[in-house]
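With one protein chain withheld, the remaining protein chains of the complex are depicted in position.
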Amino acid sequence: MNVLFFGITKDIVGSSEISFSDDFKPINVAELKKQLISSYPEFLKLNSLAVAVNSEYADDSVPLNGNDEIAIIPPVSGG
Amino acid sequence: MNVLFFGITKDIVGSSEISFSDDFKPINVAELKKQLISSYPEFLKLNSLAVAVNSEYADDSVPLNGNDEIAIIPPVSGG
Amino acid sequence: MNEERYLRQITLDRFGNEGQQKLNEAKVLVVGAGGLGIPVLTYLNAMGVGTLGVVDADVVSLSNLHRQVLFTEAMVGIPKVEAIKSQLSAQNSTTTIQIYQTYLTVANALDIIKNYDIVVDATDNFPTRYLINDACVIANKPFVYGALHAFEGQVSVFNYKGGPTYRCLFPTMPAADAVPNCNENGVLGILPGIIGNLQALEVVKVIAGIGEVVSGVLLLFDTLSQRMQRMKFQLQPGNNEIKTLATSYEFDCELPLKSVDAVELQQLLSAKPVELIDVRTDKEFQRQHLKEAKHIPLGELTDRVAELNLEATVYVICQSGVRSKKAIGILQGLFPGKDFVNVMGGMNNMKDYVDTY
Partner (left out) sequence: MNEERYLRQITLDRFGNEGQQKLNEAKVLVVGAGGLGIPVLTYLNAMGVGTLGVVDADVVSLSNLHRQVLFTEAMVGIPKVEAIKSQLSAQNSTTTIQIYQTYLTVANALDIIKNYDIVVDATDNFPTRYLINDACVIANKPFVYGALHAFEGQVSVFNYKGGPTYRCLFPTMPAADAVPNCNENGVLGILPGIIGNLQALEVVKVIAGIGEVVSGVLLLFDTLSQRMQRMKFQLQPGNNEIKTLATSYEFDCELPLKSVDAVELQQLLSAKPVELIDVRTDKEFQRQHLKEAKHIPLGELTDRVAELNLEATVYVICQSGVRSKKAIGILQGLFPGKDFVNVMGGMNNMKDYVDTY
């Protein structure tokens, strides 16, 4: 499962994309957020974080499958 | 098989997309060009016409399959 | 309306005289006259939008010029809205240009917005973005959003014909230190040019009723790969039923904070020795710093607090005033009861003094 990172989350993770092996794949969006927070505590501060699953906004309950395209989209403020 | 049209070809065809039923599906790019010319003689004038099959430039010999994404891309000159 | 002037648009199938007439009758408010607002205003003015409003309290600074291309060197120091009015009028004397030399606030937002058909969010900070969202929902106006981070930009049209709003994407404002802004993080001059032009395009589509408006879709543009991705999203119940503005749109986590501005700090520095901590990176510090500053990068602060002279009042500075607030948050946690003072606007506002120290 591949996860793309945008905005500040790319800087936090230090990469624009990370892969989860099937053994550690989160079962849903809530689980994914938890895993990100535990690996990168700075995610805790991003109270408004959009997650896209296959190009659609996904709330915490949306289940994740191995071949889903996932994107982590934080708010950005610059202008 | 769906074909997307760009630039002047969209104006010639009068639509941004047309479908070929499986019975009349061209077997390759050369055949597709022939069918377009026979339906829309103005294609004859477009001596440089790029055809993309699944987002890759395709020369006349490339075979076409039912679920290919095809785009007809003419040169454009405006600036 | 001069036909000759707009001939190339009038000739265009699916736009024509009707599209041009709709532009001519439209009233568009642009909030923020920076990297995004400039291209939006420039193209809407040239294309023949009849009435343009501009809200911005700032003056032109030299470090604006690399991306705010309407401003000339001679305009550095004058109010942005005045510079814009004179430039836009020279390009198209038929546009009515209404300038508001102020920040958009809870007190003035609804009064200003009610006079326009569409609002463009071209600001550079979260409090104003959430204020625009709520005010547009209350006033029932669509608004065209654009925002940047480093090499990326976002575009969408919110509150359009019952479509979703900014809060459907990002329900609550991030903490003050969670997401950096352009002044802190930097931005390639061309990026706001691209994003602002994509916003101007959406404004024209909304006014003229052509094409698919980017409503319920967030566009994500990346300069490094030159790719545009899309995310669909829905209206969340309640977000289009806001009836009143919040009392304040300041950052939720705003600390009760003592602060000084550039002039005050300069007076302090010339009057007496002070404990001034610069929390920027090594690179930023080497490029330019105040003579009196003690350098402790933010990341090393907790490990190096022993170096602080806590007998004196401790002033904290960074590039724009955001990281220094964060540092003070950390220090207040370590030394409750002791006061720390933030240098508002950071080194960005110290530039007139930095060479003399």
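We just call them A, B and C in the order they show up, numbering each chain from 1.
The rule is short, and it goes like this: contacts are C-beta pairs under 8 Å (C-beta built on N, C-alpha and C of every residue); 3 or more make two chains touch, one makes a residue touch a chain.
If you're wondering where the values come from, they're calculated on a predicted model, not measured in any experiment.
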Of the chains that are displayed, which are in contact with the missing one across the whole complex?
B, C
Which of C:9, C:24 or C:313 sits in contact with the chain that's absent?
C:9
Spell out the interface residues on subunit B facing the chain that's missing from view.
6-8, 10-11, 42, 45-48, 50, 52, 55-57, 71, 73-79
Determine and list the subunit C residues touching the chain excluded from the picture.
2-15, 39, 42-43, 45-48, 62-63, 65-69, 71-74, 90-93, 150-151, 155, 182-191, 193-194, 197-198, 200-202, 204-205, 210-212, 214, 219, 223-228, 230, 284, 287-288, 319, 351
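Convention: only the chains that are shown with their structure count from here on.
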When the C-alpha atoms of subunit A and subunit B are each averaged to a single point, how far apart are the two points in Å?
39
Mean-CA-position distance for subunit C and subunit A (Å):
26
What parts of subunit B, by residue number, touch at least two of the other chains?
none
Where subunit C touches two or more other chains, by residue:
none
